[in-house]
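Apart from one protein chain that is not included, each protein chain of the complex appears where it belongs.
Moving on to chain A:
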Amino acid sequence: MFQTTGCVYKVSSSVRLSSSWFVEGLPLVLADPAQAYAQFAGAPLKLRKISNPWRSPSGFLPALRTNGKETLSRPSDIIIHLRKQKYNADFDLSAKEGADSLAFISLMEEKLMPALVRKPTRLVRKTFPHTKHGSCFQIYAFWIEPKNYVDVTRCWYAAHMPFPLNFFLPGRMQRQQLEKLRLLRGDEGLEAGEDLEKELYRDAAECMNLLSQRLGSQKFFFGDSPSSLDAYVFGHLAPILKSKLPNGKLQQHLKSLDNLTNFCTNILLLYFPRDGQESSGPKGSSQPEGGDFDHVPHKRRKQFLSALVALGAMLSYAFMTGMVSIQHIQQEALEEPPDLQPLGSHEEEGDG
């Protein structure tokens, strides 16, 4: 179920956050730590779903609009803003734990995370780090892996973009992502081949193993309450866990790490109860239910619009070939008193 396309949160009419946060099935534009963070910190935000990134106030997703008319778009900036407003998930971390979160976020950015997140700069602890290699993996899984790209990502984008854009934007986005991957791996002759795939999967799997080792049997990474690191890990792993990509090696690997899977499901249940229900359907939360990839938002509106367009086309054809003519009817209606002839005869005259 692709429902949850993008989102805006609104704080008691003062703050709005739009993000592309796909709980399930999602070519996630952005797995969004900012949103998870907001949930953990208890910030009263309201979600608004949008499917076209260009409709977000900043042109990127997610975006947060504050009552000061400010638009924040980087997850890190959003988190800093929320911190300033006294919504902070990291109050009870010691200095060392803060340093550890910074390090693990680096690890994920390097090994796992997508550079999809344009500039993940400052997260919590004033700054969290920065993609150096942006996560090659998700770029690969969603954009380069031929099967996933053709079957899911491209279809998804094509279905969710407005009409003329959907023909060329997905292809262009794929080329951009491939280019990015090339730069990050420092390999000019990069092809979407076997070796690359293995290498990326290996890195990503290693990263997951390390996270799993660090988590151990704890409920959250640092004690009993979630921190920004939990938000970060969840924001990136949950989409992998919930997506229904045809080539789901990484998902299989993630599922084999029980503690990480539980960690994601727990957070989903605790902090995203509605999304959780929506996405997990009848409780079996991590079971993909076979693809209904054809779900499109605003279905009614689109049906209505297409009916309208079809009607318009039919009418204009009728006018152009002269089957119907309004002017004649009106002129003749003016010339002759309306009562004298039944309406049908006017149309016949119009034909001639």
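Here is the rule we go by: contacts are C-beta pairs under 8 Å (C-beta built on N, C-alpha and C of every residue); 3 or more make two chains touch, one makes a residue touch a chain; residues count from 1.
We adopt the following convention: contacts and distances are computed from a predicted model.
Participant: Would you mind picking the UniProt name of the chain not drawn here, from "N(6)-L-threonylcarbamoyladenine synthase", "Metaxin-2", "ER membrane protein complex subunit 1" or "L antigen family member 3"?
Facilitator: From the choices "N(6)-L-threonylcarbamoyladenine synthase", "Metaxin-2", "ER membrane protein complex subunit 1" or "L antigen family member 3", the unshown chain carries the UniProt name "Metaxin-2".
Participant: Provide the residue numbers of chain A that touch the chain removed from this figure.
Facilitator: Where chain A meets the chain not shown: residues 95-96, 98-100, 102-104, 106-107, 109-111, 115, 118-121, 125-134, 179-180, 183-184, 186, 195, 198-199, 202, 210-211, 213-214, 216.
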